[in-house]
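This is the structure I have questions about; it appears just below.
All protein chains of the complex are present and in place, except for one that has been dropped.
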Amino acid sequence: MKKLDNIILSVEDLHVIFKTYLGTVHALNGVYLEVGKGESVGLVGETGCGKSTLGLSIVRLLDESAKIVRGKIVFNGESILEKSSEEMREIRRKYISLIFQDPTAALNPVHKIGDQIVEALQMSKGLKRAEALEEGAKILSMLGIPDSRKVMEQYPHELSGGMRQRIMIAIALSKNPLLLIADEPTSNLDVTIQAQILELISDLRKNTQMSLLLITHDMGIVAQVCEKVAVMYAGQVIEFGKVRDVFKNPLHPYTQGLLKVANLVGEKTRLESIPGTIPDLRNLPPGCLFASRCPYSFDKCLRIRPSNIMLDGKRSVACWLVEDKVNKFGPG
Amino acid sequence: MYFPIKRGFRKPPALLHAVDDVSFEINAGETLGLVGESGSGKTTCGKCVLRILEPTGGEVLFEDKNILALDDRAFKKIRPMMQMVFQDPFLSLNPRKTLRNIIGDPFKLHTNLSDGEIEKEVKRLLVQVGLNEAFIDRYPHELSGGQKQRVAIARAVALNPKFIFLDEPTSSLDVSVQAQILNLLNDIQRQYNIAYLFVTHNIHLIKFMADKLAIMYLGKILEYGLKSEIFSNPLHPYTKALFSAAPIPDPDLKMERIILRGEIPTPIDPPPGCRFFKRCWLGETGLCDKVEPELVEFSSGHFVACHKVKK
Partner (left out) sequence: MKFDKESPRVRELLLTLKVFGKSKMAMISLGILLLFFAIAILAPWISPYDPTETHTSDLFMPPCPKYPLGTDHLGRDNLSRILYGARYSMFASLLVVAVTVIIGMPIGAVSGYFGGKLDEILMRITDVILSFPGITLALLLAYIMGRGIYSAALALSLVGWPSMARIVRGVVLSEKGKDYVIAARIIGKSDFQILFGEIMPNCMYPVIIQAVMMMGTVIISLAGLSFIGVGVQPPEPDWGVIIAEGRQYLLEYPWLSILPGILMITVVLAYNLVGDRLRDALDPRLRGELAAK
């Protein structure tokens, strides 16, 4: 399928399963996602919605027990699913960067910071050691890390969580990737440090054409940092569009519920909550995966699963209610 | 009426001033929110109040009695009235015990009820926290995070406590579950008139839950007062920074974000002067780095510790 030039990543109808001793878990059930060049897209959802799985699928770093059973992932015009592991390594080395919630896991505790940055730069840009050290120090300063020379000589455990996270970002950005996938990059950090890091990421993006896929459960972060948002539920993207549109006018009942609970109101009134629980991913119902908890579900919802109903090319929702609207009033 | 007032240091070789000269009061049926980031000492405060940690100085007055001065036996009688809900329900429930035992233990320890009577009580509590009675013979690992936390709450409420220390009770839960748990906590508070000490780093949450607030930083209270007061008129620079740092799920509200410089320092051997000086944009060299500001009453009930805040 021909893709437009300004899309860096596109995911179509992706299905991923995990084999466990309790049965087959359907982690992703037809995901549709698009990230434009230079765009920041938030991938938001609660535990079990599959957002981390999606992130790992894109870079093909899923566990052995996982299988991609259907769908397409196209990065920079090329199909990811057809790449060999050698080619994937190349892509991960040069074009896509991944940062995680826990920087301690990503940083080698027995190597100095400087060595790790240098190694990353040598791998991605082929710099010589002296050049890499220069470059590394420059990047660290850019990230607001004082005494970058001194920091390069230190070990990860000597630094605070916020610093380590910044180092991880430094390493991730040092190769000027086309796409940065950040999986809960600030969840473990204090809120004032989080503010610093998010500010940092925003600033850095202004100067490059780097696209960002920010995976988080925090609607507040998405509202502040992202241009577009994809809301995930039970392995599907149930709503996708510009942040302003989705937040101000959420179409999917789950998104509506999520925004209500995320916006805790001032006095001791009762909070609205979403009744029920997520479906058992080993045993999916035939129709819409949210139907059992949805206040508006009707007959069709229980029989046929809605997916990726486009409403004008920039907005999509997986809900039959919307289809009715589209039919009655036309798209948009 | 409850007046916990206390102060505490903890002492490894270098002095770690976990909590330094902290005082506050909570009344029955009231929620005091203790807000701060890592190293603020908020959790230590709560643990000192419950004597999980022994403070190095100060008093904790529960119903006018200083519980720090009580011996073990006397304190054991008070224990059922002061309970706690932990942050991670996965860790706070014994994985090898059924709910029957976990919630039934307080009854076994402090009452003379028969097994049959205890079972009735446990079932009553399960229903009260929104769980099915049939869960009574389940193990914690069979429950979801939210369900586990409900069990933890049931256990805390079992013997009608007058005070509960809630240590980030919803931090490890999903947002939608969080709402359910907060509703539950409020219901229970209204029903039993319990005083809550609610520790969290989440500003939005505390705005919803608390009646009074204490903003902590590196073991000190920087601002203290009614929630409505503090939110409508935050005085301390740290409070302002904290409020602006918390991202709001509203894309139109691009707040003027105050981004603090630097890292959060450790509370080991703090330098003289205001603890917040190093990251404060209002800091006045010569004053703020030499003299520690006292908590001063700015307006009725609203206290702040800052040299740069004038009436």
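We just call them A and B in the order they show up, numbering each chain from 1.
Operating definition for what follows: a residue touches a chain if its C-beta (ideal position, glycine included) is under 8 Å from a C-beta of that chain, and two chains touch if they have at least 3 such contacts.
Keep in mind it's a predicted model, so treat the numbers as computed, not measured.
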Given B:L109, B:V127 or B:L253, the one touching the chain that is not displayed: B:L109
Using the definition of touch stated at the top, determine which of B:I52, B:A74, B:L253 or B:V291 touches the missing chain. B:I52
Tell me which residue among A:T104, A:T277, A:S292 or A:N308 touches the hidden chain in the full complex. A:T277
Which one touches the absent chain: B:L93, B:I221 or B:I248? B:L93
Identify the residues of subunit B touching the omitted chain, counting contacts across the whole complex. 50, 52, 76, 79-80, 82-84, 86-88, 91-98, 105-106, 109-110, 137-139, 142, 144, 152, 155, 158
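The definition used in the following text is that only the chains that are shown with their structure count from here on.
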Using mean CA coordinates as chain centres, what's the gap between subunit A and subunit B in Å? 32
For the subunit A and subunit B complex, residues of the former touching the latter: 46-47, 160, 162-163, 190-196, 198-199, 217-225, 243-244, 247-248, 257-259, 261-268, 270-274, 277
Footprint of subunit A on subunit B - complex, ascending: 37-38, 144-145, 174-180, 182-183, 186, 201-205, 207-209, 241-242, 244-254, 257, 259-260, 263-264
